[in-house]
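Every protein chain but one is kept in place in this view of the complex.
Here is chain A:
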Amino acid sequence: MAGASQIVEADIAEAIIATIETKSQKIESLLKHYKHIEALKTALDDSPPKTLDERCKSANWIVVHKVIMAIRDIDGMLNALGAEYYDILMKYLYRGLSTGDEPTCDQCLMIHEKLTERAGLGCILRCLSDTTNTV
């Protein structure tokens, strides 16, 4: 059965990557118009945590990363972002921190500080303890 489910995974994965492609273009245009908050919400929406496919996760990460790096006004961004996005944003921040790339880490760290103030330690816990839905 493992073989069959892998094939199914691949199909879905292709579809997901295609969706991410479209999302990516939309986000490019949003960023050009300085609509950072919209861009972030779009990037975080439909994050594919349930698929095990690494390519999907990487593809979505690239998109989210682009938006994260473009953000300048962190407080304003967090103000406008709804609480339902906090947990998923925290997961991507940790992914960013794990890259070890200096500008990414700097930015992620700054956002992490503000996000923790707002969302509390529970948010971090949810991110760390959830090993099934990873980004």
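In this section, a contact is a pair of C-beta atoms (placed from the backbone, for glycine too) under 8 Å apart; a residue touches a chain by one contact, two chains touch by 3 or more; residues count from 1.
Keep this in mind: contacts and distances are computed from a predicted model.
Hidden chain, UniProt protein name from the list "Collectrin-like domain-containing protein", "Replication protein A 14 kDa subunit", "Arp2/3 complex 41 kDa subunit" or "Trafficking protein particle complex subunit": "Arp2/3 complex 41 kDa subunit". Annotation: of A:D73, A:D101 or A:E117, A:E117 touches the absent chain (contact as defined above). Contact between chain A and the absent chain runs through residues 87, 106, 109-110, 113, 116-123, 125-126, 129-133.
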